[in-house]
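Attaching a single structure in structure tokens format; questions to follow.
Shown here: the complex without one of its protein chains, the others still in place.
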Amino acid sequence: MAIYSFWIFDRHCNCIFDREWTLKAKQSSGVVNSKQNEDTAKLLFGMIFSLKSICRKLGNEDVSNEIRTIATGKYRVHVLTTASGLWLVLLTDVQQKNVSEVLHHLYGEIYVPSVAENWLSPIDFAEKEEEKMGQGFRKIQNRYFLRAVEQYLSPMVSR
Amino acid sequence: MSAGSANAAASSVNVSSSTKSLRVFGDEIWKNKTAKINAELFTLTYGSIVSQLSTDFQRNFTKVNEKLFAMGYNIGTRLIEDFLARTALPRCENMVKTSEVISKCAFKIFLNITPQVTNWANNKEAFSLLLDENPLSDFVELPMDAVKELWYSNILCGVLKGALEMVQLDCDVFFVNDVLRGDQSTEIRIKLNRVLKDEIPAGED
Partner (left out) sequence: MAIQTILVINKSGGLVYKKEFLNGGHRLTSNEYLVLAGTLQGVIAIAGQLTPKALQITKNSGIKDVTDQETLVAYAGPLGILESQDMGSFMLPDYFTESFKSWNTSGLKHITTDQLSLFVFQSLTGVKLVAISTQNSISNVAVSIAENLLRKVYCLYADYVMKNPFHEAEMPIKCTLFDKKVAEMVSRL
């Protein structure tokens, strides 16, 4: 399994967390919450967003029809959408068919305890009105979260 | 043909660039995958077109050449899809590869001939195809007034031009020699002007 990057977008279309491993199979490589990745984050968000709106129309409207994976010739994007409007996005190699368990773990076992249930962490990273609609810049900085993500995903990066 | 050898042929074409496998690949598609028509019907149809054009243009053979080229161009822009659907060959990384695909696959599949690739320019961006036989011009003798001007098979140049353009290769394609005119050989020159990079579909490397 190769993991290339992990992203979280909030309901204001802001990227509130990003972690990219820039060297293949090197656990320690790459960047966290990087400024350089701002544009990439916007592109990724835009791609998922536009496909989401299509898929909603394509499917039966009575049942949810959220995007699960998007594959190219080179990599695969896995998306977990929560009812609260968070998107957890994982980029892996094409071989990974189903990592929804990993995404659920990241959400339920890492995000929820270390961000949502952490009273000292903001839950909404857009502090002002003008930081909504994709204009936000604040990221999840809390150490427990960062460490937990690292501990959980790193072993998979090189496997 | 057994499934095993078919797979072997496919993988050797896809993975290696050896010239022999392209030849085998072209032969195989010609033999087993392409419906054929009667050669005389084909030759006579083309002949009647050229002769009609000569009459229509009052034996102005420059115009006839142009018209044949334009007709070929329109065919080429359509025929390329047939070629790609049939072969699924990957994009050629250079003109050397392109020349092999044209000769060993394209000419083989559509006309059952394999022109020689020769006379490379130093920069490897222009080459000639020598047609030892030309199904279009079986039975043909050019009349005296046409010998100096008419490129009888000029439609081929148009086809090549159109097809190459559709895979984003802007080329000049023209006849240099034709045995019908008394030359030693029948030679088509293909010269790459530029690769239309902007038009290469997104999604390719």
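For reference, chains read A and B in written order, and residue numbers begin at 1 within each chain.
Convention: contacts are C-beta pairs under 8 Å (C-beta built on N, C-alpha and C of every residue); 3 or more make two chains touch, one makes a residue touch a chain.
Remember, predicted model here, so these are calculated numbers, not experimental data.
Chemist: Taking the entire complex into account, which one of B:22, B:53 or B:167 touches the absent chain?
Modeler: B:167
Chemist: For subunit B, which residues reach the chain that was dropped from this view?
Modeler: Output for subunit B: 3, 6-7, 9-11, 14-15, 32-35, 77-82, 84-86, 88, 90-91, 166-167, 199, 201-205.
Chemist: Taking the full complex into account, what residues of subunit A touch the chain not shown?
Modeler: Output for subunit A: 2, 4-5, 20-24, 29-30, 40, 43-44, 46-47, 50-51, 54-55, 57-61, 63-75, 77, 91, 94-95, 97-98.
In this section, only the chains that are shown with their structure count from here on.
Chemist: Calculate how many whole Å lie between the centre of subunit A and the centre of subunit B, each centre taken as the average of the chain's C-alpha atoms.
Modeler: About 51 Å separates the centre of subunit A from that of subunit B.
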